[in-house]
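A single protein chain has been removed from this complex, and every other one stays in its place.
Per-chain residue numbering starts at 1, and chain names A and B are given in the order in which the chains are listed.
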Amino acid sequence: MGMDCSSDRFSDNSAAAVNDPKLSKPLNEMAKIMPFIRDESLGQLSDSAAAVDVSANIRAHTLAHLDFYLEQFERNVIAGGGVVHWAEDAAGANEIVLQICREKQARLVTKSKSMVTEETELAAALENAGIRAVETDLGEYIVQLRKEKPSHILAPALHVSLDEVTDAFLEHHKIERDGPPETADELLAEARQILRSDFINADVGITGANFLIAESGGMVLVTNEGNADLTACIPDTQIVVTGIEKVVPTFEDAGQLLRLLARSAIGQRLSNYTSLYHGPKQGGEFHVVLVDNGRSSMLGTDYQDMLRCIRCSACLNHCPVYSAVGGHAYGSVYSGPMGAVYTPAFAGLAVAKDLPNASTFCGRCADVCPVKIPIPKLLRYWRRDEFSRHLTAKPYRFGLRCWAWLNRYPVLYRKGLSMLTRWLSRRAVNGWLKRLPGVAGGWSDSKDLFVSEDKTFQQQYRERQSKP
Amino acid sequence: MKDAKQGSAGRAGLFVTCLVDTLRPKVGFAAVELLESAGYEVVVPSQGCCGQLNYNNGDTRGAAEMALKAARDFAEVDYVVVPSGSCAATIVKHYPEMFPSGSAEHAEVLSLANKTYELTVFLHEIAASAPVEVTPQEDSDSAGGSTLAYHDGCSGLRELGIFHQPRALLESLPGVAVAEGMNPETCCGFGGTFCVRYPEVSANIADKKCAEVIATEADCLVSGDLGCLLNIEGRLNRRGEPVKALHVAEVLAAKKGGSR
Partner (left out) sequence: MSARDRIFSRIKAAREHSGVAYAPQRDALETVGEDFENPVRQFVELAKENDATVEELTSGDLIEDAIREYLDRADYQGAVMFGDGLHQLSAQPGFAAASSATLVNDGMAYADTAYAGLAEAGAIVTLSPAEGKPEYAFLARIHIAVLSKSLILRDMETLWTRLRKDSPGQMPRAINVIVGPSRTADLGVPAKLGAHGPSAVHILLVDE
């Protein structure tokens, strides 16, 4: 499949993550602050619900006519002097990028954030080809030094403390210093200094794209640091690697989505730098690599709406599960609610089935999605697929089938529940049960259960009704 | 359809829910009492589970069977009242999704969905007569003269818009106030099978909710969803920080110990 992942270790990873005190501080802060600033910034709009409706319609319309808009985009890129490449999968995407780099005899490449290149593991492919690829987004840079994967799509180093950043810089930056960089200001100054020469000396710049504009063949890049712009502007050759679903029809469409993107993501009206690039620099080259990697296979299925995603990360920031475990536990490029829908599509349900199951269906993600993706419904569809493909863990499948079976026979159902209630109440002490058996045992790992009576409601009700 | 008793506001079927049936029957009796006080003839047909468990866990065929059975069990009533936001949401929002539009089964479950209400919604919006009559009780099982920490179940909140109804009903009780400081947007970590499949994550989420409850210093934790209530009270008890916990039906009915 198109993406490697270790999501099958979610159960163990998540259990460990909730006990990791280093994770809980940044996650709790994020969970507290992000909803507040998003709310505030949405309140600036004259009608935020209408803005969301318009945005959802833009994405839905585009997906329903993806071929039309991709063709228009391609025509306009070519007319503007650029080149369009098509990659069906991760290997194909990497090969195209490597080929361009070889032609340019690139030794050093700067990279700005592109989740698609994480899917394809492009950085590793470049390293293997002897090309040094430097992640320029500070958070991505930090995780690159630490040889880790990002843990949040916008804040890749959310899980890394300042001390750990200092350690990573001390280990990897061979420069003269008065003392170790400790404060955020010192670390930033050092990162700025180190990355500066890489920006300037890069042979090729590889960026992602937040949006592709069909009407003009342009691409939109959104950052707060400006690293994507340094990556796009300085080298003569720019390569844009992005998913086929990123295209939007017009500038107005892009603008409407941009209004919601920064607000949903970080509570800002716009991010610091919103840039549009069209075609090559004078004497340079402009390549767009359009990557499928499982996306077109989602079209025309129950999961199509997920492709509306504009990667704002609001769903991560509002999710009780993500805020409890962080991004790494998901074992995938994409974490949180959107990751729980995408990962089974890109990496296969067999390895990723825990992700759609690890949701309480609270629905907050769907509430905050700026393009109205019905995430809980999509997670439920994955569970339905899991069940129909017999991938559900056996005890749960058995339990569900028994429950449905029992429900057909009212007398058995009522008697069965009566027996259960009586049995539970006998084991309770002052009404409290400390241990539950079988699949329910997980409950009693950390909670008690209060059992108030020894007869079910239906049992008692019938008894009362039959009294003279 | 059998005619409702003369003088009554209609036949209200109680959909008791499997959790209440097994683990908190007095909630069912409180609901019966509330509906009768509101002038309805209460009927409790033989009944099963709404099928939410099966629907949410991928057994769509099993859930559809259970939905059809529920529609048939409750065919002879004017209203179906459910003391659970999540079960009500399953019936109202999801039953119609389980069958192809235009089919006979779809019509059956749609007819059920159209007459089904969560308890506080029913009492606040549908019940024709005056607000719930309350006889102030001195005893400890009632919640008169109290601050209540109210927890909104996510399904009821987001799928059925249940928010102001329970608060309006609770605050109409003399001496009762709903505490500030509970965050209605945040989940308690119950999530059906989630709490037994990912218990550490569930406990972590529950801990955050428990902290909210404790910070309100309320006299009692109240919710309209028994799953949530069991989850939060169970975690608090295990942590050695037990808090009195009642279903909203119990508070409104303000009766002693479950029996008439």
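The working rule: a residue touches a chain if its C-beta (ideal position, glycine included) is under 8 Å from a C-beta of that chain, and two chains touch if they have at least 3 such contacts.
The structure displayed is predicted, hence computed values, not measured ones.
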Partners of the unshown chain among those that are drawn
A
Touching the left-out chain: which of A:Thr136, A:Ser264, A:Ser313 or A:Gln459?
A:Thr136
In the full complex, which of A:Glu119, A:Asp292, A:Asp354 or A:Asp448 touches the chain missing from this view?
A:Asp292
Please identify which residue in A:Arg75, A:Arg102, A:Arg196 or A:Arg408 touches the non-displayed chain.
A:Arg196
Which residue among A:Gly255, A:Gly348 or A:Pro374 touches the omitted chain?
A:Gly255
Residue-wise, where is subunit A in contact with the chain that is not depicted?
29, 33, 44-48, 50-51, 54, 58, 61, 64-70, 79-80, 86-88, 92, 136-139, 142, 155-157, 162, 165, 184-185, 187-189, 191-193, 195-197, 199-200, 216, 218, 224-227, 229-230, 232-234, 244, 249-253, 255-256, 258-259, 266, 268-282, 290, 292, 296-297, 299-301, 304
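Going forward, only the chains that are shown with their structure count from here on.
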Which of the residues in subunit B end up touching subunit A in this complex?
16, 18, 20-29, 32, 44, 46-49, 51, 53-63, 65-66, 69, 154-155, 158-159, 185-187, 189-206, 208, 230-231, 233-235, 237-238, 245, 258, 260
Using the touch rule from the top, collect the residues of subunit A that touch subunit B in their complex.
11, 14-15, 18-19, 35, 318, 320-321, 324-325, 357-364, 366-367, 380, 383-388, 392, 396, 400-401, 403-404, 406-408, 410, 413-414, 417, 420-421, 424, 432, 439-443, 445-453, 455-458, 460-461, 464
